[in-house]
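Every protein chain but one is kept in place in this view of the complex.
Naming follows writing order (A and B), and every chain is counted from residue 1.
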Amino acid sequence: MAFLRNAWYCAGWTDELSDKPIGRTFLGEPVVMYRKEDGAAVAIGGRCPHRFAPLAMGKVKDGCIECPYHGLRFDQTGACSHNPHGDGAIPKAARVPAYPMVERYDVLWIWMGESSLANPDAIPDVHEIASQDGWRVIRGHLPVRAHYELITDNLMDLSHVPYLHPFLTGSGPLPPDFQEIRELKQDGNTVYSMHTNKNMPMSPLFQMLWNGEAPSVADMRAHMRWDAPSNLMLDVGMYPSNGPVSAGPSIPTAHLLTPETENSTHYFWAQARDTKRDSAELDAILKAGISDVFQNEDEKMIVACAELMGTNDLFSLKPVLLPGDGPAIRTRRVLSAMIDKEQAAGSVAA
Amino acid sequence: MAFLRNAWYCAGWTDELSDKPIGRTFLGEPVVMYRKEDGAAVAIGGRCPHRFAPLAMGKVKDGCIECPYHGLRFDQTGACSHNPHGDGAIPKAARVPAYPMVERYDVLWIWMGESSLANPDAIPDVHEIASQDGWRVIRGHLPVRAHYELITDNLMDLSHVPYLHPFLTGSGPLPPDFQEIRELKQDGNTVYSMHTNKNMPMSPLFQMLWNGEAPSVADMRAHMRWDAPSNLMLDVGMYPSNGPVSAGPSIPTAHLLTPETENSTHYFWAQARDTKRDSAELDAILKAGISDVFQNEDEKMIVACAELMGTNDLFSLKPVLLPGDGPAIRTRRVLSAMIDKEQAAGSVAA
Partner (left out) sequence: MAFLRNAWYCAGWTDELSDKPIGRTFLGEPVVMYRKEDGAAVAIGGRCPHRFAPLAMGKVKDGCIECPYHGLRFDQTGACSHNPHGDGAIPKAARVPAYPMVERYDVLWIWMGESSLANPDAIPDVHEIASQDGWRVIRGHLPVRAHYELITDNLMDLSHVPYLHPFLTGSGPLPPDFQEIRELKQDGNTVYSMHTNKNMPMSPLFQMLWNGEAPSVADMRAHMRWDAPSNLMLDVGMYPSNGPVSAGPSIPTAHLLTPETENSTHYFWAQARDTKRDSAELDAILKAGISDVFQNEDEKMIVACAELMGTNDLFSLKPVLLPGDGPAIRTRRVLSAMIDKEQAAGSVAA
């Protein structure tokens, strides 16, 4: 299936970028990224048009990237700016694609489609994970050997949590007044999967985050917002039953999925918290916890499903759908329509 | 090439099965197997019809298997018996295949075809490897990265033994009255490859098994019986020249081959012996010996041949056939005819 090309994808974190080039593949295309001396972030095609060497193995010189094989240099527009051989003439065809890149919310946003359509206003709002007063943010990047929509499916249907992640919900009997509220909302091309659990036993995770003594029963919200093609923002926290949300810890978490290929995905995550912000120990525990839970539970499961599916075309397998699939299926339909529209417009090279 | 589906295959050993589910792939299909509280052996499709998670990663609850991803449960008929979400309604399509399973001779026999045709009377007779008085049995399970018929070929033509396994036959000069008798027999769809060596030097293996002092020269029988599609039973032993078979050790050995995929096979083996039955040391030596010989000699060779063949269609390569190939070629023709007949009958989904 085609990718949505006219869209902003997370290419990494702003603090990763320096004059050491980074090579990553997005939507099946090799990209090299670096920061110029003036601080500007650059993203251009990662394959030299001469002998197809990976530019990411080269060096940044004078704001350009030098091919590691024969020394051609390319600037931030993708044009060849220097040929060290012979009379130094620059062949007309010597250029690589240039990709618009914007830094916002500590995220490197890349546009893999038609440059003239790249509007920064379309960058999804994930301000919660930007460095800011009153919040502590941790970040990570995990490779996943599966199609990105399978990860979206996982995130849009949190009914998997008690089965896959018992640590996150706790176990033991539910109070008699326990109540689950699930809501699917759509606003334009944005889809929400809203979970609220009322009178739920305190989870070990939120117990750890709570300032002072945590109640044994509390309310929990987990509101996931999806923006096409695959940027998800989870507003999650626990708070005293029926009390104000601000009376308990919040840990808004961004899940930014960028397809690497048809069968692999860059999973960028960032989590902010408003309690115990100065604890480096807690940073380490949470960071390891998120990585471990994702890799040992979610990714292991997603990859196992992908193998048993044997195709990325979910609907061709006629899945049995449950109520909890509503939000994920909605994102698939919205995205599919957007891709169809983009393909029909023909403005984007396959 | 299609598999024979209406047939009994070895799925494992009866003592492997408990309430911990086992996931194995047979004939390209994922299967999950477990034992219910009442002791019944269950084998059903291993892929959840909801999100295609591997049920073998789940837990057995109330005689059903619970999907590890979102908690649907399936009973021994393959029907979904529990949906923990929403109003708990069970979608009609929520079911997986159920495979007839019979326990006999300490073997778990599975039927991968049309259930109504599964007749336990058709289970091949391998009573020699069942636990019983007067015999000691050891068992194993080895994965082989090759098509199952290449292993059948190997077993039906024991003329490879002196080349591939000098330890089993011994080396050194043959007595002048040494004599080889080879016979191919067919009885319905059962094929026999009968080897008798008269006045053969005592092999190191049988020397080890002999009660008391072994003669330096003896007779040896190695009678292989093949039942379609790939269950082989070897009646093998040495005995004093022209003496009664019972005067020397017998080690009947079952070789039960179950296709995992087109290019990989489960090799289940079991060996009984009627001498030195109480020696745990001998158990260990024989078990290691069979595994080592098979993996380092047979499997290594079979996989190397498979790589050089580059196809599972042996006849397309126009092999040069020798007299010793008779039995193996006979099994290929019998099996091929059975598969053609089954396919023509159309009673089995591909």
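Here is the rule we go by: contacts are C-beta pairs under 8 Å (C-beta built on N, C-alpha and C of every residue); 3 or more make two chains touch, one makes a residue touch a chain.
What you see is a predicted model, and the numbers here were worked out from it, not measured in a lab.
Trainee: Check the options B:153, B:227 or B:260 and report the residue that touches the missing chain.
Mentor: With B:153, B:227 or B:260 as choices, the missing chain is touched by B:153.
Trainee: Using the document's definition of touch, tell me which of B:280, B:322 or B:344 contacts the absent chain.
Mentor: B:322
Trainee: List every residue of subunit B that touches the chain not included in the displayed model.
Mentor: 153, 157, 159-160, 162-164, 301, 304-305, 308-309, 317-325
Trainee: Residue by residue, what part of subunit A touches the chain that was omitted?
Mentor: Within subunit A, the residues that touch the unshown chain are 30, 46-47, 49-54, 57, 66-72, 83, 85-86, 91, 93-94.
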